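There's a structure below that I have some questions on.
All protein chains of the complex are present and in place, except for one that has been dropped.
Just so it is clear, A, B and C label the chains in written order, and each chain counts residues from 1 on its own.
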Amino acid sequence: MSRAAVVESTDEAVAGIEDGSTVLVGGFGLAGMPFDLIDALIRQGAKDLTIVSNNAGNGDVGLAALLAAGRVRKVMCSFPRQVDSHVFDALHREGRIELEVVPQGNLAERMRAAGAGIGAFYCPTAVGTPLAEGKEVRRIDGRDYLLEYPIRGDYALISAHRADPMGNLVYRRTARNFGPVMATAAATTIVQVGEVVPLGGLDPEAVVTPSVHVDRIVRVDTRHYTVQGAR
Amino acid sequence: MSRAAVVESTDEAVAGIEDGSTVLVGGFGLAGMPFDLIDALIRQGAKDLTIVSNNAGNGDVGLAALLAAGRVRKVMCSFPRQVDSHVFDALHREGRIELEVVPQGNLAERMRAAGAGIGAFYCPTAVGTPLAEGKEVRRIDGRDYLLEYPIRGDYALISAHRADPMGNLVYRRTARNFGPVMATAAATTIVQVGEVVPLGGLDPEAVVTPSVHVDRIVRVDTRHYTVQGAR
Amino acid sequence: MSTGTTLPAGPADPSAGRPLTMDEVAAVIARDIPAGSFVNLGIGRPTTIADHLPEELGVVLHTENGMLGMGPKAEGELVDPDLTNAGKVPVTELPGAAYFHHADSFAMMRGGHLDVCVMGAYQVSTGGDLANWHTGRPDDIPAVGGAMDLAIGAKEVYVMMTLFTKSGAPKLVPRCTYPLTGVGCVSRVYTELATFDLRPDGVHVRETHGTTVAELRSRLGVELR
Partner (left out) sequence: MSTGTTLPAGPADPSAGRPLTMDEVAAVIARDIPAGSFVNLGIGRPTTIADHLPEELGVVLHTENGMLGMGPKAEGELVDPDLTNAGKVPVTELPGAAYFHHADSFAMMRGGHLDVCVMGAYQVSTGGDLANWHTGRPDDIPAVGGAMDLAIGAKEVYVMMTLFTKSGAPKLVPRCTYPLTGVGCVSRVYTELATFDLRPDGVHVRETHGTTVAELRSRLGVELR
């Protein structure tokens, strides 16, 4: 029932994503961004989405295109402001998109907590800063911590290097970034990969995301986008 | 300063472990148990130790031998009672060793929290059971959780399959178990490995414990103990 | 999850008009595990369920000491001290396996990623409380292992046990007298005499083996639907 399915198209991969869903989107800038799945999501038409991702889109591709299509109600990210984040910047200044800024490590750890069944955790990051506003503070062993809650996704869209037919995944270099964490934190995890290898084709010692965290896999051709030169 | 050192002997590897230290000891039963480091620790003589490990020793080797030598004040573990845990059983019944039973997943997650700088976390495990006694309960989204605190080690003794000279580690099969978590949770992590490969000899994508978590490495000959047939 | 109550005939179908052997109980459980599920089989008797899972069912076994895709018990040359199940019995690796460390393994469990976990029990309450880690005898050394993590983690927690102790006391009880492993966590109980679904509205008898619901009601002294 829960075993991963290798599907034939990105359209099939994103089928059923409902309006109002929370979608975790992998990638750090362009590295590991699931461009093909995002393009399919734009075609699919789901709207009123909450997007959880490190950035809020670069240039006019990927997340930026999804934002430009008016499908996103809210973005939770650590770093929306980039040299080429003009799509987000304009929408935000026009008050057409909500923003919740979350420190990068908290973004990762809160999704990890969701995937690991942790109810909440005390984290030292952001204590005494504006991002601590409204959060419970607790002193433990003489140090202050903020209470942080899990971030769960209805869906995760991520990009990996290779999959086997079971759904085991390996990534490539720093394109790994949020993928393995998001895969654990979403009810349905959808993965685009450059290659589906035969069963037994991945070293079990080197699998990064075990199959249990993966629901749908689609193979796509590798595309290269211009690497931006600034953060 | 903090870069790992490859040392020549297990005696050198365990040098300096102080009386009263908390020592995290890898292994699940016999798999991944750092037998050579434990033997060296027995020779080294540190006493009044708190040992954190999944089990409390099997047969008369490894942890069981350390216990038999009278060096351990307290054991924190998930499963002390095994068919061949006669050394621990006798010491415990004689009141000569303290026992704190921790659910296996909490043992792992509490050490992970220590390594990850988390102050405490709310965990659903053991709610409503005798192991919840004295723990703070909190209801989050309609479910009860217990507040669990990190378990930190002064030292970790673990076993890995291969290391490179930087201290990057890979493990073998289910002998991986607690090793990667303990490596993050101790002030000083000491590792016995079957092989030290040249720099560049480990695939950076397949490294399980990155070098930053390792302090001392010693190569040992592989030894095989009889695999027990029961839990 | 499978929710049907009609039983297909077949080797796993008892319909023998007698109590099952525990091996037959294992076969019944195996029959009820949906194809493609991710499953953790507890130490002891539940381990034997694996022998009744046909390969084509595509069930993936998780062992909490750090592996998905666990294969059968290892014999002879295949025995590898570095590859054991949670009972520390040497096992094998199937294609598509993956290894991970203990924190990731229990995150997988606690995070609700496994479909089914099957454990043994001293007692199960009609409300789904589980007691399987401690006899409560003061001279017993307590040892919990992963039982409490498994109890609260899997989407469905099944228990496999005999319905009565050797001295004849029911093990499906209104309220556990043994120390608890988890609260309200068990959804189904498989025994040699019957299978029970523990639901919010009470205990439903799913099937019986050589007994009747009326007889069970009388012997157990609990409400049955």
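Please note the rule applied: contacts are C-beta pairs under 8 Å (C-beta built on N, C-alpha and C of every residue); 3 or more make two chains touch, one makes a residue touch a chain.
As the structure is a computational prediction, the values presented were derived from the model and not from experiment.
Hidden chain, full complex: it touches shown chains A, B. Screening A:A31, A:A69, A:I140 or A:V196 against the full complex identifies A:A31 as the residue touching the chain left out. Checked against the full complex, the candidates B:S159, B:N177 or B:S211 give a single residue touching the omitted chain, namely B:S211. Residues 1-3, 112, 114-118, 164-166, 168, 184, 199-200, 202, 204-205, 207, 210-213 are the ones on chain B that touch the missing chain.
Within the complete assembly, residues 28-32, 54, 78-82, 88-89, 92-93, 99, 101-109, 111-112, 123-131, 171-181, 208, 224-225, 227-231 of chain A touch the chain that is not shown.
Here, only the chains that are shown with their structure count from here on.
Annotation of chain A and chain C: jointly contacted by B, touch as defined at the top. Of all chains, the one whose mean C-alpha position sits at the greatest distance from that of chain B is A.
As a whole-number value, the distance joining the C-alpha centres of chain A and chain C reads 35 Å. Averaged C-alpha coordinates put the centre of chain A at 33 Å from the centre of chain B.
Rounded to whole angstrom, the centroid-to-centroid distance between chain B and chain C, based on C-alpha atoms, equals 29 Å.
Multi-chain contact residues of chain B, defined as those touching 2 or more other chains: 109, 123-124, 171-173, 208.
Residue numbers of chain C whose C-beta contacts span two or more other chains: 93, 99-100, 106-107, 109-110, 152-153.
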